[in-house]
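Let me begin by presenting the structure, written as structure tokens, before commenting on it.
Only one protein chain is missing from this complex, and each of the others stays in its spot.
Note that the chains take the letters A and B in the order they are written out, and that residue 1 is the start of every chain.
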Amino acid sequence: MSTKVPGDLTNLQSAASSRGRRFATALKGLYAKPASAFGTTIFMVFVLLAVIGPLIAPYGENQIIATEAKQPPSTSHWFGTDNLGRDIFSRVVLGARDILALSGLGTLLAVIIGIFLGLISGYRGGWFDETIMRFFDSLLALPALLLALVLLGILGPSNNSVLIVIVVVYTPIVARVVRSVALGVKTKGFVEVARLQGESLTWILTREILPSVLPALTVEAALRFSYAIFLVASLGFLGVGVQPPNPNWGLMVSEARSNVNQTPWAMVFPAAAISIVVIGVNLMADGLKRVFQAPVNV
Amino acid sequence: MSPGKRKAPILNIKNLTVAYRQGDEWLDAAREVSFCIQAGETYGLVGESGSGKTTLVLAIMRYLGANGSVRQGVIELDGQDLCTLSESEMRQIWGRKINLVPQNPQSALNPSIRVGEQLAETLRYHQKVDPAVARRQVVGLLEMVHIADPEQIAQSYPHQISGGMQQRVMIAMALSTEPRLLILDEPTTSLDVTTQSVILDLVRELIHGRQTAALYVTHNLGVVAQVCDRVAVLYAGDLVEDASTKDLYRKPLHPYTRGLLDSVPRLGETKNQVQLRGITGQIPPLGERPTGCVFRPRCPLVIEVCYQRPALYELTDKRRARCHRWEEIQRGEANAQQSSPEVIKTEPINTKENQEVLKLVDMKVYFPLRHSLGELVRRRKPRFVRAVDGVELKIRHGQTLGLVGESGSGKTTIARSVMGLVEKTAGDIELLSIPLPQKLSDRDLETLRHLQMIFQNPEDALNPYLTVGGSLSRPLITMMGKSGIEVDEDVAKLLVRVQLPAGYARRLPEQLSGGEKQRIAIARAFASNPDVLIADEPVSSLDVSVQASILNLLNQLQIDHGSSLLFISHNLAVVGYLADRIAVIYLGQLMEVADADVLFEVPYHPYTEALLSAIPLADPYAEQTQIRLEGEIPSAIQKPSGCPFHTRCPRFLGEICVNKTPPWRLDEETGKQYFCHIPVSELRQSQERVFTFKYSHPK
Partner (left out) sequence: MEGKYKHPGTGRMPAVMIFFVIMALFLQACAGASATSTPGPVSQEQASQTATTEGAIQKGTLRVALQPIVQTDPALISSDPEIMVANAVYDYLVDITPQNTITPRLAVDWKVSNDGLTYVFTLVKGVTFHDGSSFSANDVVWTFNRLKNPDVGSSTADLYANIDKIEATSDLEVTFTLKNPNPFFLFDLSDNHALVMKVNTQDPTDFNGTGPFVVTKYSPEDRVIVQANPNYFVKGEPKLAGIEFIFFNDQTAQVDALRGGQVDLVFAISTDLYTNLQNEQDLTLLDVATNAFDLIRLRADQKPGDDPRVIHALKLATDREAIFNLVLQSFGEPGRDSPIGPLYTQYYTDQYPLPARDVNKAKQLLADAGYQNGLKLDLHTPDTGNRPNLAAVLKDQWSEAGVDINVIVEPESVYYGENHWLEVNLGITGWGSRPYPQFYLDVMLKCGAKWNEAHYCNSKLDELMTTAGTTMDEQKRVEAYHEIQQILIEEGPIIIPYFFAQLGAINNQYQGFVMKAFPGRSDFRPVMFTGS
């Protein structure tokens, strides 16, 4: 039997229904347009780099070869070396792991907490909703970087602090998105039926409402991820997030500033890495939005 | 009626095929459609979803999207083929020679420009009149569509006028340029019945005598019967029958037409008198159309030759049918009636003496309006929307009570309040003679089991992320405490009950049609074997051919389970079919309560009388009194005092209706109860039966 929606001509999406098939369809959808294909590829390449980085990096992240300092890109040093003689290619590759892991973990935590708060807020409403949302409003009123600096000042610079910063900065946004979808879904028939049939709150939140939230949430999470990468790099650049000689790309850019005349490649490659990853994940998020949108009817 | 002379038609469609591009393929939405419309003729285009009527209209207007195109055929307007024209040439035609009255006037009018200005804009653009002249013409146009106080309306913004009035404005705008072709796309679908009747009158009046050809697109067979001179029936992209209205209804030649007519409940016919028959199967989606005759899978008369596509056979050039067996049908040798399973009853059930299962006593539901700051400061008392204003209802065991009302009547609010989704302000509800806790959270599982609901929109009725089996198993697990194998067995049983294959348990909602989804929703509601089931417009979102089977299903399940049903709808014909007793509600107040078989007979409450006269009957031969109500339904915020109907009542008595709340009167003879100041005897004398069908259902 095939699909039919009253009042419209039928859409042609075939019955690809199982979860695995859904994932494959999503992937295919991402690769349908050049922009999101590019973005997704970039993302996967960098994730791969992050994972196998230590295996392919020819040199250590802080390996100083005094005799080869300040060399331009060459066959032995693909991205050249910096003023202390460290291989920039290795540092960029190894830096991928740090930055992606930190941003990724932070985003994941923000998403988890955001889902929890957003669902309860959206579904239950009432004073809980009001309080939480006003609190989040005040957090959102502060620019992310400013909030990050204040928090880091209190917590002290370290990886854990940056993680907390990412969570604090991005949870409100995620919670907002979840809440707005939850508000829309909770008035739908099947949710009311669930209530009328005595389903528990947990069931309603996790099985009735949450699945509808996931598409928008996935897109939002991808976007947050790209911003988190940018935030970590920015904090590294400002010297407040991570400590040298950690191969944080932002920090590498900052360190290279004093030598930009002599070793411009020491700044160009980490900066390019930041841009490419952020743009790539952003494009992927756009693609996800397209993929999750309801198919436009003919 | 079409003029006797055979002039050149204004619109002549020849062999039109319109296709949409999906990926790499082109899929035909309308195939080889041919018809023509003469001047002054109203031509109806009837079809359910997926019939292609929207596509045809867009094609005729040359307004298809980027992925649609006319693959073959000719669209001639006054002899000129529109397909050959460029966009700039079409711009001369749009708004001047072809005009559209759209389905939703709210979104067709620019919300930030005053109504009069929009009308004037049209005039200025197309007819190049100067502003002063345009303003005068605008007033004239508004008068033409019977808007009282046209100057006032011309100064208003669209959101300040009612839906009916907006549609009048659209009609005025459409006719202002004296178009050759007027297309009306479901113009009354979003309006109340009483408002709709007025608009239909207007359409009939304005088309008559003009040289404009009108194409009226709708799915409502009653509207077609009352408004159109000729009708074309579309099914899955094919024009399957083309005839004059009277011929079509009296003697349909195509099995699909027959099936449609059989599935629409006639006003006044109850389930004890007739058997509605829906059409088996589903409408095929775009791109999955069967080979040969497109109706083949669902046709009761299918034979070998039907695997070849039938041509549009002609009885005369104005009476055509796309069916191989049309001649047999015409001669009466073949019966095109669907053979839906009958509802199995052991004997007619008399529910009058049964125990009361649900009782509403003086139920009131008021919604407070938010105070503006100014009102707060001035210490004004809070205002309320009196959605339900003192309603008493009783449903007995095994009984179906129909609740009928237009928009704003409060019928949905009653349902939601009984279910606990909305808090009532006052009054009592008793379920099985036990007071029902108001809040949903206060009701235990046992209580919930007894009382279930079916919602209007089947698209939202099922969790899109649960399989059918999953959705059906939830009430079994949660309310019935079952688990394991038992659940699977019960799910299978439920599917059988609603006449769906057991394999459906593994499907996801997106793989089901609207009708199938509603069946699942019904199955789910019956899973806990409830004593009372509330159905809120359960068939209103479904196609006509599907409605009948759902109604029959509800009926069957109700009998099997011994449940009581509170059936809520705005469609009195549907309610009349299914209900044992009917309550008519207006602005939160019951107007009349009667047994279904006597509601449609004299004496009526004045509102019921008006309602019955406003419903377009699906029979061009039927006779119907024309009682038209003035004005619009008042807002529930400012409910009229005394009798809420007094502002529009054609039998308005005077001061007493304004100041005093009417009493409940009982007619001994019929058992009807009314809420009216006019005594029963007077009503009986002054009223006559509002409608009569000349011919019974075709056999």
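In the analysis below, a residue touches a chain if its C-beta (ideal position, glycine included) is under 8 Å from a C-beta of that chain, and two chains touch if they have at least 3 such contacts.
This is a predicted model, so every value here is computed, not measured.
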item: Given B:125, B:664 or B:695, the one touching the chain that is not displayed; value: B:125
item: Residue in contact with the excluded chain [from B:63, B:307 or B:664]; value: B:63
item: Touch criterion as defined above, residue of A:258, A:275 or A:293 at the omitted chain; value: A:258
item: Contacting the left-out chain in the complete assembly, out of A:26, A:47 or A:64; value: A:64
item: Hidden partner chain, residues of chain A it touches; value: 60, 62-64, 66, 69, 83-85, 157, 239, 243-245, 255, 257-262
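Here, only the chains that are shown with their structure count from here on.
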item: Centroid distance [mean C-alpha coordinates] between chain B and chain A, Å; value: 48
item: Residues on chain B engaged by chain A in the complex (per definition of touch); value: 20, 22-23, 27, 29, 49-50, 52, 54-55, 67, 282-288, 419-421, 440, 445, 448, 451-453, 455-457, 459-466, 471, 474-475, 478-479, 507-508, 510-514, 516, 521, 524-525, 528, 541-543
item: Complex interface listing, chain A residues touching chain B; value: 1-10, 12-13, 15, 17, 188-190, 192-199, 203, 207-208, 211-212, 298
